[in-house]
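Below is one structure, written out as structure tokens; comments come after it.
The complex appears here minus one protein chain, its other protein chains still in place.
Order of writing sets the labels: A, B and C. Residues in every chain begin at 1.
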Amino acid sequence: MSIGLDAARTIIAGVREAGANQGLQPLTVVVLDAGGHVLAVEREDGSSNKRFEIAFGKAHGALSLGRGSRALMARAEQQPFFIASVTAAIGGALVPVPGGVLIRGTDGAVLGAVGVTGDTSDNDEIAAVAGIEQAGLAAQVD
Amino acid sequence: MSIGLDAARTIIAGVREAGANQGLQPLTVVVLDAGGHVLAVEREDGSSNKRFEIAFGKAHGALSLGRGSRALMARAEQQPFFIASVTAAIGGALVPVPGGVLIRGTDGAVLGAVGVTGDTSDNDEIAAVAGIEQAGLAAQVD
Amino acid sequence: MSIGLDAARTIIAGVREAGANQGLQPLTVVVLDAGGHVLAVEREDGSSNKRFEIAFGKAHGALSLGRGSRALMARAEQQPFFIASVTAAIGGALVPVPGGVLIRGTDGAVLGAVGVTGDTSDNDEIAAVAGIEQAGLAAQVD
Partner (left out) sequence: MSIGLDAARTIIAGVREAGANQGLQPLTVVVLDAGGHVLAVEREDGSSNKRFEIAFGKAHGALSLGRGSRALMARAEQQPFFIASVTAAIGGALVPVPGGVLIRGTDGAVLGAVGVTGDTSDNDEIAAVAGIEQAGLAAQVD
């Protein structure tokens, strides 16, 4: 099972509202379905060119390993060669810093992931969680 | 110059409204800025996994060569080796069938591109044009 | 042996002058040394995004096989699978239509190549030859 486009749009709206309320830098938000495929994206004006690729890499890396991207950062700090090798093995889309958050349903099933980039990684993650919760779903950051 | 996120969202809403009104299959819509970078995406429920990549390839191919993707199809029919070689030269993101449409401003400048996929290529293109025109901009299909 | 930057700049100026005199579309000109490495590039205003990659592919393909890109087009028409396989084998930078022209010295040695794109392939080639001749060197188109 996977979230659909309506939920993805609710999440994006929630992320952007959180960013605006907290005065964050322009954000880029990517929502992926459970299969790791793009459902919806919005890149705010003033973002640099490759923010889609970075947000996608956070969310895609999270789904690839079944952990929020904060956990991937911890692993990168312990075993950088592991994260480097997985990044190559999966084709390059794995960005191991906070801001890639798993979306779980009320029964715990993984329904997709959100990737956010634009401000500090910690703030990106806070906004991602806010968006997921606004859709009535559960967020897993690590 | 390039369109911003608000215009991109208006275009997506217009494309989806056109698809719904005409009973088209689920659509995926990608809007790129003038530099070929993702601004906004929506993939409707029921779409297959890689529809983002296909819609991206239509729009990215159009911006790469400065022609709507219908013109790239005509070139592919005449010189398939040319389109194959350009696809390799630019890294793979060029899908030469209708549905990749350039967005031009009132002064004629290229402001970005829309890529649509999901129904027949001809219908994809009709929906793309409808979305661009709903935003008060001009569409170039070939 | 290879041409140097001064000769490359003379060639680019000559290509652009030929384009302006004949009212061609905006041109992109790439000059490579004998090793196939970039020496100088100019992309005129109004060119689409990936014109550097296309011009590079014409010149790089020519040097890769030791023939002007017009000869590569003839081969692509006869044996498309050969050109497709070479394109993959050399990493993608081979665009087999006219406009990639070898630069030869007075003793016949290959000194580099010019790639031009923006107008029709035939016109691109005419401008490339004009630039090479303006630098007092010999052009090989096939």
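Following the convention adopted for this analysis, a contact is a pair of C-beta atoms (placed from the backbone, for glycine too) under 8 Å apart; a residue touches a chain by one contact, two chains touch by 3 or more.
A quick note: this is a predicted structure, and the numbers were derived from the prediction, not measured.
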Consider the whole complex, including the chain that is not shown, and state which of A:L27, A:A71, A:A93 or A:I132 touches that chain.
A:A93
Note that chain A touches the chain not displayed via residues 47-50, 53-54, 56-57, 61, 73, 76-77, 80, 83-84, 87-88, 92-97
Need a quick check: the contact residues on chain C for the chain that isn't drawn.
4-5, 9, 35, 37-45, 49-50, 52
Pick out the residues on chain B that sit against the missing chain.
1-2, 33-37, 91
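What we mean here is this: only the chains that are shown with their structure count from here on.
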Considering only which chains touch which, how would you classify the arrangement: line, ring, star, complete or other?
line
Chain A on chain C, rotation in degrees - Cα superposition, rounded to nearest 5
180
Here the gap between chain B and chain C, centre to centre from mean Cα coordinates and rounded to Å, is 30
Per the C-alpha centroid definition, the whole-Å distance linking chain A and chain C comes out as 43
Roughly how far is chain A from chain B, going centre to centre by Cα mean, in whole Å?
25
Touching at least 2 other chains, the residues of chain C are none
